[in-house]
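Please see the structure below; I have some questions.
Only a single protein chain was left out; the remaining protein chains are all shown in position.
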Amino acid sequence: MKKINATIIEQKYLIEDIFSMWLKCPDITDEAHSGQFVNLYTKDSSRLLPRPISICDVNREEGLLRIVYRTAGEGTRQFSTLKSGDNIEVTGPVGNGYELNASKAVLMGGGIGIPPMLLLAKELSEKGLSRDDIAVVLGFRDGTFLVDEFEKIATVYISSDSGSVGIKGNVIDATKHYDITGDMIYACGPKPMLRAIQQYSSENSIKTQISLEERMACGIGACLACVTRTTEVDEHSQVKNRRICVDGPVFYAEEVEL
Amino acid sequence: MKKINATIIEQKYLIEDIFSMWLKCPDITDEAHSGQFVNLYTKDSSRLLPRPISICDVNREEGLLRIVYRTAGEGTRQFSTLKSGDNIEVTGPVGNGYELNASKAVLMGGGIGIPPMLLLAKELSEKGLSRDDIAVVLGFRDGTFLVDEFEKIATVYISSDSGSVGIKGNVIDATKHYDITGDMIYACGPKPMLRAIQQYSSENSIKTQISLEERMACGIGACLACVTRTTEVDEHSQVKNRRICVDGPVFYAEEVEL
Amino acid sequence: MDNQNLVDMSVDFCGVSMKNPVTVASGTFGSGMEYKDFVDLNRLGAVTTKGVAITPWEGNPTPRIAEVYGGMINAIGLQNPGMDIFVKRDLEFLKDFDTRVIVNVCGHSVAEYVEAVERLSEVSGVDLLEINVSCPNVKEGGIAFGVDPSALNNITKEIKKKAKQPVIMKLSPNVTDIAEMARAAVDGGADALSLINTITGMKIDINRRTFAVANRTGGLSGPAVKPVAVRMVYQVANAVSVPIIGMGGISSAEDALEFIMAGASMVSVGTANFFDPYATIHIIEGIEAFMKKEGIKSLDEIRGCVK
Partner (left out) sequence: MDNQNLVDMSVDFCGVSMKNPVTVASGTFGSGMEYKDFVDLNRLGAVTTKGVAITPWEGNPTPRIAEVYGGMINAIGLQNPGMDIFVKRDLEFLKDFDTRVIVNVCGHSVAEYVEAVERLSEVSGVDLLEINVSCPNVKEGGIAFGVDPSALNNITKEIKKKAKQPVIMKLSPNVTDIAEMARAAVDGGADALSLINTITGMKIDINRRTFAVANRTGGLSGPAVKPVAVRMVYQVANAVSVPIIGMGGISSAEDALEFIMAGASMVSVGTANFFDPYATIHIIEGIEAFMKKEGIKSLDEIRGCVK
């Protein structure tokens, strides 16, 4: 893990409150893979803690890393005002990331959980999975983003809360509706969605990797702020708790209690 | 008094750690006169209190106000990084300012106390005092600044701690050396200099207006942080204390205890 | 439009009706005079005046303040012009405005407090009394009344015997158990409580190797103290049943709402006035906007709602 002062190469407004940003940080892209995240630091000296944001894409040759983020509060709002050429402090890559052990993969992304699915889809594609073997189920609030990028390498299914795009409902509804199957589910999104997926995958006995979120302080494994409850006693913590930042953020669905 | 978001028109490095900045703030220049100051606010949300800086010059027609300041700490260092076109929050004008009641004036400025003397000299000149009736005694550490601007309207005498420019010594040494006289001394500078001037003017029975500095919080008269001891009980405070920000910063030398 | 008219920001505080829950923290707003270029005093729920004693106090030597991260330290030392001029000048000035007046009182001994309160009972234009018990108790070697429950209980009782207006006891945060202090004041008859006063702090100027304020220690205030203040307001609101004025680092409507949800009936804006002279107005407007957005018709709906 490194802390570096990255240069912003591109900042782009996508939709609603969602932005895409490319950062130059070769030291990080060298090691980065899907499911991991980076910590971004604000320039506002009254907001000190790093903001964890998932890696959405990387261009290893050019040392570029992409994040797609929602302006949820003051910190991310500040990130959205940065322009290409500006700098931002970044540590990463953090966390374990997804295991690329699927032969027929179902990727489920909800809301701001969609971005990390893009790099995952690319990595699965690079591993040899065909477009048909990568089903991507995206759950939007209302408007869509990143869809065309997914379509290049995967079969995309869409649901939305409003029904304005795709089928009305959530990613599980879409999965059932389109009868999507596979031998591994990969998921990222809000907790209620992950709970539903956890149940779905247990009922249907499909191995599932989910990416969790929790409030973080250090973002690097030291403070024990970001734990999730686990079903078994964890070797590191000696209790039924694991750190999302470094032991995760990706867990097998049956390992954790949501 | 107003608080406005002023635009920076010019930022110029003068010498050592001293900068000159022109601000567009017509609401303030309309009322501003020499000896008053403005409060500048940093953009750094961990440094909340305003920084008081004397008014060095005004261009009323164009609504421009000039300050000349030393980068004493983090706040002023940040001001020095602002570029023309940037904005800065300003309240002002604050304080009473100098009384323009001299017929032969001696202006004594030491270090970062020199800038306010410039507007004072201009106002005296506008009131009809000739070049010969405005003696300006400037005390520098080492290098000089603003001297040519004074020379346009006043007779300038220089001293420096190092002796590198003018006579070696302080403004009192220069006043004695050049045998400078007048019916009113106007002074601004560090406390030891003001103490020496207070003594000099009492020994020589010359009326003297001095501008004081103190740590300020509100900068507008409300908090009682910035008091100076006075020789008499003050009407407002009912004790021997006056607020430098609004009852000063200019006092007659005999009114205050330094 | 209809909805807008339904937002009611008014507060009944110890029987005194305030048009909104926002006042200023004593000592940060003078008597309002100094802020009149920025703030229409008629818009404030109340003006709380700088601490006044029966006779003029000189206060501490300078420097009296130092800036710290997200706040400041002050050791003004309660400089004040004394009761006579305060009544004649400051209270008179405030009579021209349609706002409530809370007079903050200090003293060196129980007798001085009581004398000040008696004087204020005789004059008009005083809606509430706020008693600053963080003053040095000269009889007890300079220890503040506000850090000893029995001293606090006693001074409250003595003041209540003479006071004509409702009495707000202003609590010091420099204690192990704020709820115990609150109970001591309420048992003594306090009609309301306000908190927090400043937290004792220190700054050292490492280059000059000296204290940054002449008094060595001073009171920390500003955004830095807010989490401590919210916690104490919550603890007190759950320990006693008198109304509370919450303060400590409030600089936005969101901050003010935190205190209200923790249990405060009113809020005071202090140090924020120094870095945003319009802070009070921004906060009043922000609370109103929040109420409209969330469909809150009266502050009763959210006061102490977080349990």
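A, B and C are the chain letters, set down in written order, and residue numbers restart from 1 in every chain.
One rule holds for everything that comes next: contacts are C-beta pairs under 8 Å (C-beta built on N, C-alpha and C of every residue); 3 or more make two chains touch, one makes a residue touch a chain.
The shown structure was predicted, so the numbers you read here are calculated from the model rather than taken from an experiment.
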Of C:I85, C:V123 or C:V175, the residue in touch with the unshown chain: C:V175
Contact residue for the chain not shown (choose from A:K12, A:R60, A:R77 or A:H236): A:H236
Of C:G30, C:G107 or C:P223, the one touching the omitted chain in the full complex: C:P223
In chain C, positions touching the absent partner: 68-71, 73, 147, 174-177, 199-204, 206, 209-211, 216-217, 220, 223-228, 230-231, 234, 249, 254, 257-258, 261-262, 290, 302, 305-306
Residues of chain A (touch criterion as defined above) contacting the omitted chain: 1-3, 41, 45-50, 91, 214-228, 236-241, 246
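The definition used in the following text is that only the chains that are shown with their structure count from here on.
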Chain centre separation (chain A, chain B; CA means) in Å: 57
Computed distance of Cα centres, chain C from chain A, in Å: 47
Set of chain B residues in contact with two or more other chains: 45-46
Per-residue multi-chain contacts in chain C, two or more chains: 70, 223
